[in-house]
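See structure below.
Apart from one protein chain that is not included, each protein chain of the complex appears where it belongs.
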Amino acid sequence: MNRSLIGLGALLALTACGGGDSAPKPQKSTTGSTSSSTAETTTTAKSTDTGGAAKASGSQDWNDSMGTATVSGAIKFEGVAPENKAITMSDVDPKCPGGAEETILVSNGGLANVVISVNKGLDGYKFAKGTGAVNLDQKGCQYIPHVLAMQAGQTVSITNSDDTVHNVHSYSKRNQAFNQAQPAGAGAIEKKMSQKDKSFPIKCDMHAWMNCQVVVFDHPFFTVSDENGNFTLPKLPAGTYKLVAEHESLGKQEAEVTVADGGTETVTFSYGQSAP
Amino acid sequence: MSGQHIHAEPTNFFRKHVFSVDHKVIAKQFLWFGLIWLGIGGVMAMMIRWQLANPGEPVPVIGSMLFPRTNGVLDPATYNTLFTMHGTIMIFLGLTPLMIGAIGNWSIPLMIGARDMIFPLLNCLSFWAMFLGGAVGFISLFVPLGATEAGWTGYPTLSTTINGVGSGETLWAIAVFLIGASSIMGGINYMTTVIRLRAPGMTWQRLPLTVWGIFLTSVLNVLFVPVIGSAMLLLIMDRVFGTTFFIPASIMQGAGGGDPILYQHLFWIFGHPEVYILILPAWGIIGDLLSFFSRKPAFGYRAQVGAMVAVTLLSAVVYGHHMFTTGLSAMLGESFMLLTMIISVPAEILFFNWLHTLWKGNLRLTTPMLFSMGVIFVFGLGGLTGIYLATIGTDIFLHDTYFVVGHFHLTMAASALFATFAGIYFWFPKMFAREMNEFLGKTHFWFTVIPLVTVFCLMFVMGYAGMPRRYYDHTSAEYLRSLQHLNKYATHAAFLLGAAQLVFVYNFIRSRWWGKPASQNPWEVGTLDWTMETPVPHYNFKEIPEVFTGPHEFSNPDIPDGKDWISMTEKLKA
Amino acid sequence: MNRINSLLAGVLSSRWMKALAVVGMAGVAEAQGGNRWAPFPPASDFGHRFSELFWLITILCSISMVIVVLLLLIPLLRDRARPGHKANYDHGSSLHDKRLTAVISLATFIVLDAWVLAIAMKDLREAYWNMPEVDQAETYPIEVLGQQWAWHFRGPGLDGEFGTPDDILEMNQLTIPKGRPVSFQMTSKDVIHSLFLPEMRTKKDVNPGSINKTWFKPIEAGEFTILCAELCGYAHYQMFGNLTVMEQEDFDEWEESASLLGIAAYDPEDEEAQWAWEWEE
Partner (left out) sequence: MRSPFTQLVCLATVAIGTLSSFKALNFFGSDPRADEDHSQMIAEELPHARPPRGVPLTITEGTWLRAPGEEWIIQQNELARKQGLEPRFTEDPSAADGEGAWIDSTGFIQKRYDEEEDFWAYWQWVGPAQLTRGRRDFVQFCSSCHGLDGDGYGRSGQWLRPSPRDFRQTNFKFTKVLANLPTDDALKRLIKRGLDGTPMLPWDLSDEQITDIVQYIKSLSPEGMGWRDPFTGIGSIVEAGENPWAGRENFAIKHGEKVYHGVAQCMLCHPGYVNPRDLPGLLDQPEDTVYRENLYLPVLKDSEYEVLGEKVKILPPDFTFHTIRSGQTPQDLYETIASGIKGTAMPAWKGSLSEEDLWALAYYVQDLVEEYKDKPAERRGLMERLREGL
């Protein structure tokens, strides 16, 4: 108590001396910056913690019936797909069956495991947090699915179908990172992803080859391309959007698309060996 | 000599008491200055001892006042600071001003029959340089990150910015440099004064041993203090200007390329003579006092002087014994071992002569006499244990253990301190025209010598048992925990030793203002300082006296009127 | 000179020296659980020499000190000032006195210093300076890196070479075989440290910027202490380690597993971690 008062006193003295605006006032940005540039101390309405105060004026709450347009398309892979390297697992853990790498999966010229999402054009809407759970299974010492896209607020439920132990090592940034062991027969690990998060890996340190990519969006307009490289984004409102396709090793591509109510547009992304 | 002017006594307070050029005033300034620092250093020693006996417990009484952040507990950094500053203060700000500054300033002109030092202004400057050094040292205790923690030896790279970035170490180096400058100024002044201003008839062979001791010390000061001055300058450059005199290439990641061992050479080229800088005046003082109070001439006066000169010369070539474990080559190691052993010859001559001076004397066991005999005892202990440290085989084990601490405390600290006390008790009646209380003085002696010997002999045991010095907490290692009981004993003895000094403080202050007025020559000795009136008049001698006899003509059957002493200005019968 | 030396050696190894050493160590046995007044017994070959030397000096110094104290006490009791008592007027400047001074001082020097010096020189030349040749197969080399506030030791591992993956890296712990000379090359990262092995009766500064060498031959197996004897900053007092001397067969086993673990820990991409230097001849 005394110490804090002394600290406050020192602060007041500093402010009084004009030594930079370092007074402890709520600032617009709470990133804890020491920079004194935030001279303005807009006292935000300290009302309640609803978790969803109005973000910007003019935006409206989104509900599913508002979207009628659809964007669909395919991810093409040009050229000869590299062969997926086989992984010998038994010399690390005899309980793992063996398999192959899943980084670049090409079937019928289509590239699987590409995350397609709407990046720009949704400013007018306010989306509720996602609900429910998505499953991430560990089977045959691989993650299923290999790429997981989910909406903020959803829970990822990680299960272990193997007869061996895994550790689920998440490298998430804005959601709580964790590294949890999961022996055979242990219950599912449920982790709520409450914030949007850029693509991050989940790995198993015990089986070094195991990894999967997870992306968390703050809106529902995202999908992962299927094994043939096809995707569909339904229930979009009319508008112009920037579409982003992201592959874990081949990188990002962007495309602009405009859809009208009830309309359907087709977008094709194409990756190749030389792609970034 | 006829050129010694007499100026009118200054009436201005500042000219008279602060920036005075009168050697007597400067001596008193040095005395007070040194005593205050001795007290500060002593309190530091007590805190160190407290920590060693009760590791991690708050220092009683003064702890919470001095270290509020730790609730009175000494943290390791503070502990390092304390023993560093204890060493620095005791050597440079305690013993140096008392022994050389106060006693030197007081006794040289009076004993050789001069009106003042030959360079009075330099004398004044010498004190104020030391005062400034002390002030810088004192300020360094309060800078951010605290004072130096690198030990009084300040070895790089611990003392360069490799370890500490605070300004404490820099200020320490500046302080040592300033004190060094003061010592050089004093040294030049003393040397010149002794050479140029001796009264007629005061030949070199009639010079009291005190003056000889201080003269030889001055020679060492002038020769070797510049070396530490240069070491300190280089250290300051390394710290402030980014040079790398003492920082090797490997820890500079290729840049630079100095050598930390270079500093050790520089330091000990000064550091070993420094031991003799402190001990030579002590030897001189007790050489005189033993004679004065045995009522017997100093036995082998010329041998004593010769031994002191020999020590002065040899002191320059033995410094390597401080560095036996730093990786000296076999050739250097053996050479330094041999030279160090040789330095014991003059020491043995001195011992023989002192003891022979006492033999069949008429011992007046006054306080100065007790302290002088105490010097023989403690220096005997300290000197003999030096043999262990001069021998490489045993030094390898004992180096940087408490054995070394015990050894150098007995030699350069306790011996010099005892001689200083002897000197203070001896000259006090002349300085302040009042007598010190003899009973309190003797109490002070016995309560000092017994705990002191206990403390430092226990340190020999600790060192022999393998306890390294400069450890904050000896209970941290299993190996040392079984030695902790020795620390407890030593601390009890040290507190007793500390308490005994309060007797001195009381005696000193009471006698200074309320003591019995002193007669002109209470000790009945014949040197020039005692044959003049008390208090000493302005410019000492109205007429420069002429000397006819030596300083130690006690119990000479040729003394005219049946006394056992004769003034140096009087002539013997026949 | 040889005859004197052998005479000295005879005296040193005589029974009374041994007996004294035993008395000196007596404190140790009692100290196992509690307080001690003496060091633990030496465990290296020259440690015994130095211990004996210590006791020789102690005897000589004790005799000298007793003489000094007697010469202080006798006048103190006999020659105190009292009415009618007169001091002996003697300047000690006669030829006889001068000779006496010279003879006694030189005699003291010879008995006290020269004797010790002779034995010390002999010990040094026969043992301490006599550093084992590195290419000698039985020498076990160790590289020491001191830092604030830890000791790093690097053994060469199974291949006997430094700077290879199988080097044995230990921190604050040194494991060496018994009965073989152990050769050290030491340097420091930051400030001066001093490797102090009290039971081995050896100590050597560890300087930044240069390599210091030392050696000893452990003749007892067991657990011993490593301390730092040069002020190295804040936690100087916590810079200690453990020295384990193993019987050769235990050591072989230990060296093998340590080497294998060294290989397991070796990361070729992490160049920074490989601080070994070429062993200097």
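Think of it as A, B and C in the order they're written, each chain with its own count starting at 1.
Please note the rule applied: a contact is a pair of C-beta atoms (placed from the backbone, for glycine too) under 8 Å apart; a residue touches a chain by one contact, two chains touch by 3 or more.
These figures come from a predicted structure and were not determined experimentally.
> Which of the chains on display does the removed chain touch in the whole complex?
A, B, C
> Where the complex has a chain not shown, which of C:S51, C:Q148 or C:S183 is the residue touching it?
That would be C:Q148, which touches the missing chain.
> Of the residues listed, C:S44, C:T187, C:T202 or C:T225, which one is in contact with the missing chain?
In the full complex, the listed residue that touches the missing chain is C:T187.
> With the missing chain put back, one of A:S72, A:T103, A:N119 or A:N167 would touch it. Which one?
Reading the full complex, the residue touching the unseen chain is A:N167.
> Among B:I62, B:L121 or B:V165, which one touches the chain that has been omitted from the display?
Here the residue in touch with the unshown chain is B:V165.
> Under the stated touch rule, tell me which residues of subunit A contact the chain that is not displayed.
Against the missing chain, subunit A presents residues 1-4, 6-8, 10-11, 14, 19-20, 22-34, 36, 43-44, 46, 49, 51-53, 55, 90-95, 164-165, 167-169, 171, 173-186, 189, 195, 205-208.
> List the subunit B residues touching the unshown chain?
56, 69-71, 73, 75-77, 144-146, 160-166, 181, 184-185, 188, 222-223, 226-227, 229-230, 233, 238-240, 242, 244, 247-257, 259, 261-262, 265-266, 269, 327, 329, 332, 472-473
> Of the residues in subunit C, which ones touch the absent chain?
Residues 145, 147-150, 171-173, 187, 189-190, 207, 209-212, 223, 233-235, 238, 242, 244, 246-247, 250-251, 253-254, 257-258, 260-261, 264-267, 269-270, 272-273, 275, 277, 280 of subunit C touch the chain absent from view.
FYI, only the chains that are shown with their structure count from here on.
> Calculate how many whole Å lie between the centre of subunit A and the centre of subunit B, each centre taken as the average of the chain's C-alpha atoms.
75
> Measuring from the mean C-alpha position of subunit A to the mean C-alpha position of subunit C, what distance in angstrom results?
65
> Per the centroid of Cα atoms for each chain, what is the distance between subunit B and subunit C, given in Å?
Whole-Å distance between the two chain centres: 31.
> Which part of subunit C faces subunit B closely enough to touch in the complex?
31, 34-40, 46, 49-50, 53-54, 57, 60-61, 64-65, 68-69, 71-72, 74-76, 79-81, 85-93, 97-98, 101, 104-106, 108-109, 112-114, 116-117, 120-121, 123-124, 128-129, 148, 187-192, 194, 196, 198, 201-205, 207-210, 212-213, 225, 227-238, 240
> Could you please specify the touching residues of subunit B with respect to subunit C in the complex?
So the residues of subunit B in touch with subunit C come to 76-77, 80, 149-151, 155-158, 162-163, 247-251, 258-261, 294-303, 325-327, 330, 333-334, 337-338, 341-342, 344-345, 348-349, 351-353, 355-365, 373, 376-377, 380-381, 384-385, 387-388, 390-394, 396-397, 399-401, 461, 464-466, 468, 470-474, 476-479, 482-486, 552, 554-557, 564.
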